[in-house]
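Below is the structure I would like to discuss, written out as structure tokens.
Note that one protein chain of the assembly has been removed; the remaining protein chains are unaltered in position.
Naming follows writing order (A, B, C, D and E), and every chain is counted from residue 1.
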Amino acid sequence: MAEQKAKTALVVSAHSADFVWRAGGAIALYARRGYRVLIVCLSYGERGESAKLWKQPGMTMEAVKKARHAEAEQAAAILGGETMFLDAGDYPLRATPELLTLLAGIYQDLQPEFVLSHSLEDPYNFDHPLATHLAQEARIVAQAHGFRGADKIIGAPPVFLFEPHQTEQCNWKPQVLLDITEVWDIKRQAFESMGAQEHLWEYYTRVGLQRGVQAKRNSNRTATKYAEGYQRVFPHVTDHLS
Amino acid sequence: MAEQKAKTALVVSAHSADFVWRAGGAIALYARRGYRVLIVCLSYGERGESAKLWKQPGMTMEAVKKARHAEAEQAAAILGGETMFLDAGDYPLRATPELLTLLAGIYQDLQPEFVLSHSLEDPYNFDHPLATHLAQEARIVAQAHGFRGADKIIGAPPVFLFEPHQTEQCNWKPQVLLDITEVWDIKRQAFESMGAQEHLWEYYTRVGLQRGVQAKRNSNRTATKYAEGYQRVFPHVTDHLS
Amino acid sequence: MAEQKAKTALVVSAHSADFVWRAGGAIALYARRGYRVLIVCLSYGERGESAKLWKQPGMTMEAVKKARHAEAEQAAAILGGETMFLDAGDYPLRATPELLTLLAGIYQDLQPEFVLSHSLEDPYNFDHPLATHLAQEARIVAQAHGFRGADKIIGAPPVFLFEPHQTEQCNWKPQVLLDITEVWDIKRQAFESMGAQEHLWEYYTRVGLQRGVQAKRNSNRTATKYAEGYQRVFPHVTDHLS
Amino acid sequence: MAEQKAKTALVVSAHSADFVWRAGGAIALYARRGYRVLIVCLSYGERGESAKLWKQPGMTMEAVKKARHAEAEQAAAILGGETMFLDAGDYPLRATPELLTLLAGIYQDLQPEFVLSHSLEDPYNFDHPLATHLAQEARIVAQAHGFRGADKIIGAPPVFLFEPHQTEQCNWKPQVLLDITEVWDIKRQAFESMGAQEHLWEYYTRVGLQRGVQAKRNSNRTATKYAEGYQRVFPHVTDHLS
Amino acid sequence: MAEQKAKTALVVSAHSADFVWRAGGAIALYARRGYRVLIVCLSYGERGESAKLWKQPGMTMEAVKKARHAEAEQAAAILGGETMFLDAGDYPLRATPELLTLLAGIYQDLQPEFVLSHSLEDPYNFDHPLATHLAQEARIVAQAHGFRGADKIIGAPPVFLFEPHQTEQCNWKPQVLLDITEVWDIKRQAFESMGAQEHLWEYYTRVGLQRGVQAKRNSNRTATKYAEGYQRVFPHVTDHLS
Partner (left out) sequence: MAEQKAKTALVVSAHSADFVWRAGGAIALYARRGYRVLIVCLSYGERGESAKLWKQPGMTMEAVKKARHAEAEQAAAILGGETMFLDAGDYPLRATPELLTLLAGIYQDLQPEFVLSHSLEDPYNFDHPLATHLAQEARIVAQAHGFRGADKIIGAPPVFLFEPHQTEQCNWKPQVLLDITEVWDIKRQAFESMGAQEHLWEYYTRVGLQRGVQAKRNSNRTATKYAEGYQRVFPHVTDHLS
């Protein structure tokens, strides 16, 4: 019963590893708070983000997917999230009508408090904005009374866009700096299960530190050391100015 | 003693009435929560926003200022805020070095939790962005150890920009919708002390209603009826995604 | 004969009711001036904008469409426009090649003086920008000599984008404020045939009033009370600066 | 009497020649329609745009100003406009309080139907945006009842920003393409009185031709050959969609 | 052998003539420097840009394509580039999965030093941004180790976007002004093989002259007379500031 009543969050990740580098702190933070965090990996990143695997002799698509699946599962387990793999293609990812319907159904079943996905633009990676577009359109479909009936509709969960690799080129701007200091060790541990992308461990550790310094500068949180940046899609509805 | 420890907020208003239409809800809300809310009126709006008074025969500048002062004081009292009038000129407002220093000192003395001011652009009213520029630069000066000494510096209070008259022309975008339903009656009452601008009462009541509908649409706050929109200048530092 | 020579206008509406709230004034104004105004409803809004209907027990898709169709026909009749329903899907609307060809043919047959459609972006409703994209691409196809032959091509009718629900979030900016005071009563009457969305009657009445105030402020039209806002896609070619 | 009642227009030009290249067509068009067109030249362009003169041996500031004055007068006469020279400095132009007051008074005395000035940004020439800022602020001051009294205020004349030398770098976008075909010969003739900037004659003839082609492409005006581009500051209030 | 080692460049052109007007100078310049420049024409522009042909009695689609093919081949030969025609549809162009795969393969086989394509937006021509989107996505796919194996991947060739017809409406901004003075005669000669679009010869000659003047103004290249503008997609990586 209690389980059914746990609050939930949804992460829509284009490739199997994106959620680790970009939203691992948020996932760990909310998992620790008792949220069920569902991470939907639209693809395994089997083509575009598995360079290290493809350099091994005799590598096959199946083996790459399997390896990436295992890594992502392990990372999610460390962070405290659940995974779901939709295998919808990588470089290019493509959004079929069925995928949209499936994801809209996930929204209605999960009833998430908030949603995390990619930046709206990314000239380095067209799968990222496509994933966000799909995540947003599925959210809209799931709000419709006529989709699966009036009693299943979702409300208006806020959508947060996590940090792309080269922020300025993506016209991405952090409107929220989420303090993840207390779960940093977990996020870093999750990094280390991504064997296929070891070169990114230090890169994203530095990202965490830079956002941490900025979080401190934009607030009175003197103990903050690590942060994640998010852009909002919708206005923040609140009764506090902080 | 307790009084000295009350949390504070600062409103920088170009003309004597701006704070009523644009931030009256926030002021009333925080006053009710025990905040000391200081409203700095840079001018009386004695030239640009006192048409009704100037149509009276024999009107003088002094009389207009006095009338506007009285109206603003009354509105502030209704909302629960304090006023300070700096009489720095209207149409055009001008920011002298002394005004900057004075306002930076106010920041340091007040140590506000947050700051409210105008939009960054306004092709209809150049005093508005100038007021914001002044409010922002004074905040920066007040953060400097070398201004009045290290023990007086302020931290990094967030700055919220209230809604201009014609939002799209000002490139203003509401990132926060503040639910002011519980203090709406007070805000409306404050409107009614602005005798010189009676034509705006209904206009800003409609603004409150429209923002209220939007707040409801962007959240699960079903009881919301009135809201105020604010644009943020800095990222929101937090440990919650909501 | 005279009828054949009537000037025409084209409205491309994603859902059956959009044209009422957003362009009802323009339609009524031009109908009164003798224009044939064709309103193409790409869908009935049967999923996303029929909440009230879906709450009725035993409701079916067919019945919803029928009810929405009837409402839209009635509203169009009040405004003085003609309707055409393409039933291309709602939440999500999808633009097939056939739909594009069909709409391009409509352009060539109608030879409209101007075109009205939705904003270019809308994070709340992905059908809206899709409808505009389709309306624009069909216009371009209809300009091509090779589509149905040189004698059928259209010229370059200006495209006006009507006001979305939350303008700033859609990066929509009104470049034209159309004075609809003389047809306001008709527009309001059309609202009232939209029984499925009664909650929007007052919302869009307030929109009309706010734009009316702004129209007055941006001109010398002292009698203006209601207006509709439009964003232009193309520059205004003219021999007058007004 | 009749003369007093002529409609008027105001051009605010940073340097003595800007109005010729950028707005000569509009001036000639409205002069021909019986408007009194007042061209306020804030400076003579005596430093920045008089290279040819300064290359003459023994040239003095006074002589440059005189030569530029004469050229501008001649060009204005050809176009049919009146000039006023304010000699407010060039490279850099500076806006004193007195200049603002003076210009606001000109607005009130002239009561222009529309106003022409420079683009909002120009990284090649800081005097241009400053001139526009001054023109806009003076317009706002002239709207204030408290400036010189309620009976002298102006309404809300639209402001059009003429084309800068390198449009994209100035983030300037033509929202109006004014057909100046019928007065092109006059504009070209005015060019030829600007002996100090002969290298620009062909450049701005090509600008006129390119805008002419674009005007034709954006409309059904098949006879258009020359046009001038303008960006609007305020929405166009109208009862026609064209 | 030497041939195999020639450096290469890739031009992705929506219609058969775009590359001539927009990138003819760059093609001629690099052809002269010994580069193999491959021009991929996604369509013949058989519908949208062949008005002159369609006005001939009895014209057929096949004949239009043939004529356009011949013109483009001739222009490319003059410029020194190679052509490839993909016949993917015109007004509308459509990007199938097969087209994406084909183009990604071309990238890998060609290993271009740089890529030229259209602007990111164009309200006058939806095929243009689609071509660029395809060119960019194919480039990304070609960078993936999993596409055709690790030894075939491409690096990160810069992408330059050539000048659209109405730059400001396309939000296109020239970040590079390429001096094409030394090959101008060749570019102009190529224009003249485009018999179907004779009206554009003078238009694009004027474009070349205007960009030439601007190039001179932004540098110390006093001999520059003609230039082409390009917008960059990615930052310029270099060890020189020039």
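Throughout what follows, a residue touches a chain if its C-beta (ideal position, glycine included) is under 8 Å from a C-beta of that chain, and two chains touch if they have at least 3 such contacts.
This is a predicted model, so every value here is computed, not measured.
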Report summary line: The one residue from E:Ala138, E:Leu177 or E:Ala196 touching the chain left out of view is E:Leu177
**Report entry** Contact partner of the left-out chain, one of B:Tyr30, B:Phe147, B:Tyr204 or B:Tyr230
**Finding:** B:Phe147
Report summary line: Logged for chain A, residues touching the omitted partner chain are 124, 165-169, 172-174, 203, 206-207, 209-210, 213-214, 217
Query raised in the report: Considering the entire assembly, which residues of chain D contact the chain that has been omitted?
Result: 46-48, 50-51, 54-55, 61, 64, 90-92, 94, 123-126, 169
Report summary line: Where chain E meets the chain that is not shown, the residues are 9, 26, 29-30, 113-114, 116, 155-156, 158, 160, 174-179, 214-215, 217-221, 224, 227, 229-230, 232, 234-239, 241-242
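Here is the rule we go by: only the chains that are shown with their structure count from here on.
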Query raised in the report: Just curious, how far off is chain E from chain B if you go by their C-alpha centres, in Å?
Result: 53
Query raised in the report: Where does chain A touch two or more other chains at once, residue-wise?
Result: 234-235
